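One structure is given below, encoded as structure tokens.
Each chain you see keeps its place in the complex, though not every chain is here.
So that you can tell them apart, the chains are marked A and B in the order they are listed, and the count of residues begins at 1 in each.
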Amino acid sequence: MPQIKRFGVSLEKELSEKFEALMVRKGYKNRSEAIRDLIRGDLVKKEWARGREVAGVVTLVYDHHKRELVSHLTDIQHEFHHLIISTQHIHLDHDNCLEVIITKGKPDKVQALAERLRSTKGVKYGLLNMATTGKGLG
Amino acid sequence: MPQIKRFGVSLEKELSEKFEALMVRKGYKNRSEAIRDLIRGDLVKKEWARGREVAGVVTLVYDHHKRELVSHLTDIQHEFHHLIISTQHIHLDHDNCLEVIITKGKPDKVQALAERLRSTKGVKYGLLNMATTGKGLG
């Protein structure tokens, strides 16, 4: 069982009411969980800024008909294979593919991989979601 | 005196320690104030999404030597004068000016003004900071 730390928070009435309305709309069942998520969101940004090991999710959208694009993307992924945990591929329609590449490593390496993939000719969209390995986020 | 609402928050020990370390680094004196700021940041995003009256701060950087640029920017500001509270102008160096335009109004109007200013030929940088009128953020 993890140790739990409790503390009190005071909010002015109007701020408190607005917070609860937003919380309910987002689907939270209690204030503690909503506040934990705000805190964790802030901490994950710091993990990236400080170079801790992170998890990153790269999303690519591309047209698989583009000449040699699929093999280029595969080559790059092999070059960075130590960072990549897995890849998932979706056929969005006749032309467009969406690929999700789950990575773990140092932020600068993960970012370099994401930029290499995104800059490949024929990739229409590329974004790196800066996630977390979850360690110590309780 | 505003009414104050108090409630308890529980965090697992490790999350709590990380939160306090980050809080201290940012200069917060107590947990309540740090949590109020996280909550308010989330609420301000919603004010913009929901079309409530907001305050917006437009920052422009431009070269005042560009032909007729200053008069174009002034014309646009007059066209939107009902949105603009004040304008401040800084001479960054021999060529570059930084101008800050403080606005209040509906989000879509404030955004349209920011895009018009930013798209003016000769403006090197333009950004809208989505702030708040502060109402109800206690």
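In the analysis below, contacts are C-beta pairs under 8 Å (C-beta built on N, C-alpha and C of every residue); 3 or more make two chains touch, one makes a residue touch a chain.
Here the structure is a predicted model, which means the values were calculated and not measured.
Colleague: Given 2 chains in view, how many copies does the entire assembly contain?
Modeller: 4
FYI, only the chains that are shown with their structure count from here on.
Colleague: Turning subunit A onto subunit B with a C-alpha fit: angle in degrees, nearest 5?
Modeller: 180
Colleague: Using mean CA coordinates as chain centres, what's the gap between subunit A and subunit B in Å?
Modeller: Here the centre of subunit B sits 25 Å away from the centre of subunit A.
Colleague: Quick check: in the complex, which residue numbers of subunit B touch subunit A?
Modeller: So the residues of subunit B touching subunit A come out as 2-16, 18-19, 22, 31-32, 35-36, 38-40, 42-43, 46, 136-138.
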